[in-house]
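Other chains dropped; remaining ones untouched in position.
Which chain is which? They are A and B, in the order written, and residues in each are numbered from 1.
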Amino acid sequence: MIVRTPPSALRLFFIMQGSVVPRIYGKMVSVLLLTLTVVLVDEMLLPLPRISLAAMSVFGVALSLFLGFRNNAAYDRWWEARKLWGGLIADTRSFARQLELFAVSPDDRFALLNMVAAFTHAHRGSLRSCNVERDIAAWVGDEKAKALLARANPADAALSDIAHRLAGLRRKGSLDGFAQMALADTLSRLALSQAGCERIQTTPLPFVYSLLVRRTTYLYCALLPFALLGSVEWFAPVFAVVVAYVFFGLQAVTNELEHPFEPRPNGLPLDAMSRVIERSLRDALGKNIPPALQPKDHLLS
Amino acid sequence: MIVRTPPSALRLFFIMQGSVVPRIYGKMVSVLLLTLTVVLVDEMLLPLPRISLAAMSVFGVALSLFLGFRNNAAYDRWWEARKLWGGLIADTRSFARQLELFAVSPDDRFALLNMVAAFTHAHRGSLRSCNVERDIAAWVGDEKAKALLARANPADAALSDIAHRLAGLRRKGSLDGFAQMALADTLSRLALSQAGCERIQTTPLPFVYSLLVRRTTYLYCALLPFALLGSVEWFAPVFAVVVAYVFFGLQAVTNELEHPFEPRPNGLPLDAMSRVIERSLRDALGKNIPPALQPKDHLLS
């Protein structure tokens, strides 16, 4: 996630970080070349057929509608993903607090909260397909970390391990039924947040939209030069490039926000949020607290 | 559900899988022929009356609005359906975990979780109107599977069977009131997700929208050639086909997403999600775990 104050007007056009320009550069140049060719051929060689701008605008409204819809859907996914992680943060804190409230012994709390941290990292690892063994091992030890990561769904396995331990505490009488119920409830909420994130990760926007929107954008940009003939005069190339920037740019943004967990500039800062959870857990355990992650070069990973 | 990386610009126009083109091919050709006829008659035989593009654009805005609304509504159904299945996945995992947490004996857990798997398959079978007897029998045996499927609502019957077993456990003292309450709660959530899916399955978008939107689209495409006369010159046929693609295409997408449970290319991968649940349940039972379903030819069923 990019964290920076909005740039001034002057610097605005030269910022490339987080910008979509690098990704759509080729398309913008293609549109520019096509427009120049069309304008020059029309001027020098033979008059080309024209498309009235009114006709293009019917098309443009439809395209705006498509892009707008896809953008809303992608942003909703991104924001829902952030909400789910916000819920995770709150629920891990509540879990720690409930252990305190229901008077679980410090040793047992230690073991349980370590496993909650392991759950967080395992969950992050599966969302980002990255190696989290070291992060998990730092909380539960190497052996346990390996064992967890060998399971089909390590995050789920971590929650089950917690449930197993709680059952043990209940058996030996250090947890009453009320505590058991309250903690089971918090575990269910954690599982719900986890499944929500997995849903966003494994279910992209329907592929058919990709095809429909991208094809329409290409067709639009291919027809545009013929519509600009004679209506924007010498602005034609500039205008075509700007329109290409707007439509291809929105499409590129959508592609990026659609997958909020991937480690891209506009993705969610899973590392930083995991650190937030770690800080809360270590605070609850009375341990020293690592500093919050800071953005590097405006980028929070 | 189609799972593939977005194709490059070059291949984009030749992908037919997941595309709506095959389904609207006939309509696109009809619009093409109509436009050619109108243009040729106007050119060769007698000048036809024209519709100004400004008039068409009033119409076009209204049509965009209709299609946009229907598209939003259909996508919302699709995404809500996916959310409900995500809830099912989380709640079956929580159910397994609560059995562990409330110290239910392995034998009883075995019987209960088998029935949870049967619930999943029975639910999927009723959403897809497909035969799931073998899938259910693999978990609870042939006899029980037949008995379940003979009931009015097999998925509901599976949940009731679970409730019946839990009542038995309570009677013989191996479940306390807290466990009973927590498990009853999880069962209620499963029932809510099930009823939500049934709602989406049995309640299509109001039929009146179908009529209104489809009629309007046909009228629009029939009037369009007369509006293109003289304003897009030789592009008329291309332009008409592209507009037909955009409007009929969006309509076809909507029809597909409106029924998210049907086994179509853009439908939800119920088989794969059932497998996810099976994997979690077998993991909870300590059994060997079948592999996750992989997309075949980019298609996850």
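What we mean here is this: a contact is a pair of C-beta atoms (placed from the backbone, for glycine too) under 8 Å apart; a residue touches a chain by one contact, two chains touch by 3 or more.
For clarity, every value in this text was computed on a predicted model and none was experimentally measured.
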| item | value |
| --- | --- |
| Homomeric complex, total chain copies (2 given) | 5 |
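Everything that follows uses one rule, which is that only the chains that are shown with their structure count from here on.
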| item | value |
| --- | --- |
| Inter-chain centre distance, chain A versus chain B - centres from mean C-alpha coordinates, in Å | 23 |
| Touching residues on chain A, where the partner in the complex is chain B | 27, 49-52, 54-55, 57-59, 61-63, 65-66, 69, 73, 151-153, 156-157, 159-160, 163-164, 166-167, 170-171, 177-178, 180-181, 183-185, 187-188, 191-192, 194-196, 198-199, 203-204, 206-212, 214-216, 218-219, 223, 226, 255 |
| Chain A contact footprint on chain B (complex, rising order) | 1-4, 6, 9, 12-13, 15, 18-20, 53-54, 56-57, 60-61, 64, 67-68, 71-72, 75, 78-79, 82-83, 86-87, 89-91, 93-94, 96-98, 100-103, 176-179, 181-182, 186, 227-228, 231-235, 238-239, 242-243, 245-247, 249-250, 253, 256-257, 265-266, 268, 279-280, 283-284, 289 |
